[in-house]
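For this view, one protein chain was removed and the others were kept in their places.
Showing chain A:
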Amino acid sequence: MGMAAADDQFHVLAVDDSLIDRKLIERLLKTSSFQVTTVDSGGKALEFLGWHGSERNMFNETSISPKNHQEVEVNLVITDYCMPGMTGYDLLKKIKESAFLRDIPVVIMSSENVPSRITRCLEEGAEEFFLKPMKLSDVNKLRPHMMRTKFKNEIEKPEKEEKEEIEEIITIGEADSDMEQLQTAQSLQQKNIDNDINNKRKSMDEVLSPDRTRPRYSDLTVMSN
């Protein structure tokens, strides 16, 4: 089988200036078997991610110094929106503008339900937007985002055979509308390879639906031949 087993724990970087909320999110994430690192600001988050404000990092095959690459792999960043200094939105922007970091899925939390804020974040590349306080059921929705990125990284492996097999899987289950794509596990892969922005745009109705987040499947089913 060409796929790497996803046995390693996913590592989440949680960013929140509130001490209580950091404790909560840490517990929520650990309960869901994620490895967690919490920081209290966007600046510290970027530091942890190994971002040093320049794009030369991505061209380094071997690091010059330990700080020029991401020391620890981070599979998802979850950040509060309202923070002093660098907001969650600012952090999201910096991550998505960095060739080095942009593939890391980012999720935003906020205590306020402001539609324009939500749209802005999704348009900037956030995977999802959650209303605080987060619940266990919300945290369960994080895994697909991490698996998708991990899967995408598998696709970029040099082995041609593996790549062909995977491309076959991707073309199965192409859906017509952007919204329908979100509903099926198979089209998940397709969506990730192509343009991200269109796929993440969602209607206000969906956003403000009772369960507060975009409807999501919870299992990633990969079809193999």
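One rule holds for everything that comes next: a residue touches a chain if its C-beta (ideal position, glycine included) is under 8 Å from a C-beta of that chain, and two chains touch if they have at least 3 such contacts; residues count from 1.
Definition applied: contacts and distances are computed from a predicted model.
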Per UniProt, the name of the complex member that is left out, chosen from "Cytochrome b-245 light chain", "Nucleoporin 43", "AP complex subunit sigma" or "Histidine-containing phosphotransfer protein": "Histidine-containing phosphotransfer protein"
Where the missing chain touches chain A, by residue: 17-21, 23-24, 27-28, 31, 82, 111, 132-133, 135-136
